[in-house]
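This is the structure, below, for whatever I ask next.
As you look at this complex, bear in mind that one protein chain is not there, while each of the others sits in place.
Let's look at chain A:
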C-alpha cells in the first residue's frame, strides 16, 4: 500500500502561490514586489484548476509559480531594495534631526541597483534581446517626446531622446527600415535588424501630458529596464557595425534642435577599443568587412553567367564602402556611379534590401515647414536620399532651399497662387515635383518609386493602406469588385429595372399585366408539366418565346442551385447531432469566428459598393 497522500503537499497546491503569499514570503512591500516582477519579467500564471491551487478557495486571486518566487528571493535587486528601505529611514531621521552633513553623506552612499545581470538572464543571447526590443523602443520614443515634470526627471527625458536618436542613426546607417505606416495613433516603423523584424510606434510631434489614471511608477520602472536593455543592445549593434558607442554628441547642434543630426557616427578604427571585432580582416591595408566578402561572393556567382559585368561588382563594393565611410554627408558623390552600377544591382536582385534600401538615392528632397522633420528626415535618409529643411524646423540642414539638386519638395499645403514669384522661383517650381508626404511612405511600402501624379500638391490623396497586411482572407480594399459581386450588382440593377417597368405598367395600362404574370409563372415552374402550362400561359399572354425561354432557364438555374445546396446543408446539419459535446463547442466557436469575419468583410464590401455607386451617380450628371 502506498503512502497516503496529504492535501496541499503536491501538485497545483505546491506549484502555485498567490500574490499575497509571495509578498509575505519575500518580506517586501507590494510596490517593491511589482517592481521586481517588472524587472525580472515574472508574470502571473493561470492554474488549470484555481480551487486546487488556492487551497480550496475560489476567491479571485492571481497566482505565481512558486519556483519563480523562490528564484526572486535570491535576487540581488531585492537585497538592494531592502537596503534602500533602510537608507530611506536613516535619511528621513537625519533630515528630521537637522543633521545635514550626515544626511548628505548618506545620500552620497545611497544603494543603487544595477540591472545588467537581469538583462543577461532574461535575454541569454543577443537575438532574444533584439526580438523583444519593440516595447522598449515604443516607450523610449514616447518618453523622448514627453515634457519633464516633477515625476519625470529631465535627465530621464534627455537620456530617452539620446537613445531614440541612436536607434534612428543605426537604422539609417544600416538601411534597415522596411515599412512605414502613418496611422491615427502615430507612425509605425518596421525595421529588420539581425533578421528580426522590429516594429515601433512613434507619436506625432505634439506635447502630451501623462494622464492621471496612469500609474507613473509602473511606467518608470519599465523605462528603467528598457533603458538598460536598449543601451546594451545598441552597444552590441554599434560595435558589430564597427561604430563607436555611444556616438559623440554635438551639444551646440543639439541645442539648436538638430535632433538626429547632433550625433556623429564614428568608425572605431583603433584596435585599442575593447570591443572585439573578429569579423574584420585587414587586406593590403584596406579594411574588408563581412559585407564586402559577401558581395564579392555574389559577384563571383554573377560572373558565371555574365563576364561583361565581371568588373562592375568591384565598383559596387567600393561604392558601398564609400557609403559606409561617409554615411550621409556626401552621398551625392555616389550618385553618378549609381547609374553604372544599376545592372549589377539587377543581378543582385536576390537580396531585396539592396534594391529597395537605396530607393531615394537619386533624389534630393526639400521638406516644407509644415511637415514633421523627424519623421521624414529619418525615412528619407534611411532610403539613401538627401533631405533639407528650413531653419524653422531645426538647424543642421545640409542644403538650403535654392539648391539646384532638389528634385522633390514634400509639401502638405493647399496650392496657393503666388503672382509675385520671380522668374527664378518659377523656374525652380517647374523643375521640382511638389508631392504630399504620403508619397514618400507609399513609395517605401510599395518598394518602388510611384508616379507622383496622384500625390501632387493639392490633390486628393489615394487611401493610405497598411503595409503590415491583415489575416488571410480579410477584406482587401485594393481588389476590385469580383465577378460574383458584379453579377449580383447586375441582378440588383435588373430588379430595379423590373421595378421601374412594373411601375410604368401600372401607370400605362392594366392589360400588359398577364405578360409579367406568365413570366413569373415560368420562373416558379418546378417540373415539366408546370413549365408547359406556364409556356402556354405565356403564349396566350403574348410573350415571345425567346424571352420566355430566357426567364425559364434563369429560374431553373436558380432552382437547381438552391435545393442541392439545401440538401447538403440539411444532411450536415443532421450529422452535427452525432458530434460530441466538446467537438460541438469547438465547432461552434470556429464557426462563430468565421461568421464574424465574413460579416465584417461583407459589411466592408457592401459599403464599398454603395460608395462606388454614389460616386458613379455623382459623376454621371
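Structure notes:
Rule of thumb we're sticking to: contacts are C-beta pairs under 8 Å (C-beta built on N, C-alpha and C of every residue); 3 or more make two chains touch, one makes a residue touch a chain; residues count from 1.
Operating definition for what follows: contacts and distances are computed from a predicted model.
This figure omits one chain of the complex; the name its UniProt record holds, of "ATP-dependent DNA helicase II subunit 2", "Ribosome biogenesis protein ERB1", "Alpha-1,3-glucosyltransferase" or "Nucleoporin SEH1", is "Ribosome biogenesis protein ERB1". The chain omitted from view is touched by exactly one of A:18, A:174 or A:227, namely A:227. Which of A:128, A:252, A:400 or A:427 touches the hidden chain is settled by the complete complex: it is A:128. Listed residues A:86, A:153 or A:611: the one in touch with the omitted chain is A:611. Across A:218, A:415, A:540 or A:566, the residue that sits in touch with the chain not pictured is A:218. Touch with the hidden chain on the side of chain A covers residues 34, 37-38, 41-46, 62-63, 108, 112, 114-116, 119-120, 122-126, 128-129, 131-132, 134-135, 138-139, 142, 181-186, 188, 199, 203-204, 206, 208, 210-211, 213-215, 218-219, 222, 227-228, 231-232, 234-236, 239, 245-246, 274-276, 370-372, 412-413, 436-438, 460-461, 463-466, 468-470, 474, 477, 571-572, 574-579, 581, 583, 586-587, 590-591, 594, 604-605, 607-608, 611.
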